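Before we start, here is the structure in question, set down as structure tokens.
The complex appears here without one of its protein chains, the remainder shown in place.
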Amino acid sequence: MPDRKIQIGVIGAGSCTEKQADAAFRVGREIARRDAVLVCGGLGGVMEAACRGAKDAGGITVGLLPTSRKGDANPYVDIIVVTNMGHARNAIIAHSSDVLIAVGGEYGTLSEIALSLKIGKPVISLENRWDIKDVITVPGPENAVETAFRFLQQ
Amino acid sequence: MPDRKIQIGVIGAGSCTEKQADAAFRVGREIARRDAVLVCGGLGGVMEAACRGAKDAGGITVGLLPTSRKGDANPYVDIIVVTNMGHARNAIIAHSSDVLIAVGGEYGTLSEIALSLKIGKPVISLENRWDIKDVITVPGPENAVETAFRFLQQ
Amino acid sequence: MPDRKIQIGVIGAGSCTEKQADAAFRVGREIARRDAVLVCGGLGGVMEAACRGAKDAGGITVGLLPTSRKGDANPYVDIIVVTNMGHARNAIIAHSSDVLIAVGGEYGTLSEIALSLKIGKPVISLENRWDIKDVITVPGPENAVETAFRFLQQ
Partner (left out) sequence: MPDRKIQIGVIGAGSCTEKQADAAFRVGREIARRDAVLVCGGLGGVMEAACRGAKDAGGITVGLLPTSRKGDANPYVDIIVVTNMGHARNAIIAHSSDVLIAVGGEYGTLSEIALSLKIGKPVISLENRWDIKDVITVPGPENAVETAFRFLQQ
């Protein structure tokens, strides 16, 4: 059997605060340090910061773009998947991730969280602004990744 | 210019309480009475009850199935769109509806609500269990459809 | 059991010759005369001519748009499904049609023909420019629809 890397989704908005970018960077870096692959939507904001963190620690990043052009990916995406499907690509992110970590986010992120929970994927968040029962809230970025791995070992 | 019918999405879970089914039936019936097309996910529960209501009033129903077989549609769907895309078809329901009405629902419905708000479609609900700012809560089924039409006239 | 209408896909390019438009019109009209629903990609050219033919005979037309705006549908589409998925919507047309009729077409149509054959749907064409073994070639528009119905009765 192949000894495959774990794939962790990082979800959040395409524009974000400096504090959220810092959290996303640290989430991405911790994912790479633990030798998992970072999966995201490939654009800016939280997605870009997380990819930058993963590359900072020598990791691999995958960006599932909603648009039709590879050039829309942020500079820290290694593997570019061009879906050309708009928000329908959120379902592909949910299916492709073993576990997901949300950093901030607006309605796009909420749809991603809901889809992930619908198909039985654990969702970890640094905050829980919509008060969704099954979202696991954690205090910090490194803790989010640690919690993700703990779930996968169960 | 074509004088096209308004398309109203009705979203909710594939299994539901009798009270929700009654509300969905009345929503569907009112949509048909106002000569709009009912768009839904094509399965059971809220979707079936809404379609049944629409057919009761002589309306037209469209079901966007997540699966690959026409036979999975409930008996009250006229036009069957077979997406074979699982929950990714929720994005198509959001895009195809001029306005959406939620009846109850679980995480699948939450993802649909979030996607709809993300792309700027009004979402009306008989309850607002996740306390989402932009969801418009109304007291009853007929009122939901009336509110939907009011939004479209703006 | 519901007595559902047959759904017949008409596929072809978004711009076409006058002769192809005439053939598509007659295909659409014959589909409507036989009380089937016309499913297509919703745009111009062959799709628009077929929808015009169906409406001429009082039929129902469904357009599965590749884009994100209802306004992109041709004026003869009744039910607009907004997929926002580009050419990936071709798979939805194939799945949603009981049988497909091709009128002319370029690479988009070829992909549609191949997908349809892949999932076991009969494909009928007025010409067979790519010499594909399983495509059924017929001499005229009305004959195409007649052949489609013959297949469905088997």
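When the chains are written out, they are named A, B and C in that same order, and each has its own residue count from 1.
To be clear about the criterion, contacts are C-beta pairs under 8 Å (C-beta built on N, C-alpha and C of every residue); 3 or more make two chains touch, one makes a residue touch a chain.
What you are looking at is a predicted structure, and each value in this text was computed from that prediction instead of being measured.
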Touching the absent chain when the full complex is considered, from A:Tyr76, A:Tyr107 or A:Trp130: A:Tyr76
Of C:Ile6, C:Ala57 or C:Leu110, the residue in touch with the unshown chain: C:Leu110
Subunit B, residues in touch with the chain not shown (by the definition above): 68, 84-88
Hidden partner interface residues of subunit A, rising order: 1-2, 4-5, 7, 37, 60, 62, 64, 68, 70, 75-85, 91-92, 95-96, 98, 119
Residues from subunit C at the interface with the omitted partner, ascending: 85-92, 94-95, 106-108, 110-112, 114-115, 117-119, 130-132, 134
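Quick note on the criterion: only the chains that are shown with their structure count from here on.
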Self-contact between copies subunit A and subunit C, residue sets same or different by half: same
Between subunit A and subunit C, centroid-to-centroid distance (C-alpha), Å: 40
Sites on subunit B at which at least two other chains make contact: 85, 91-92, 95, 119
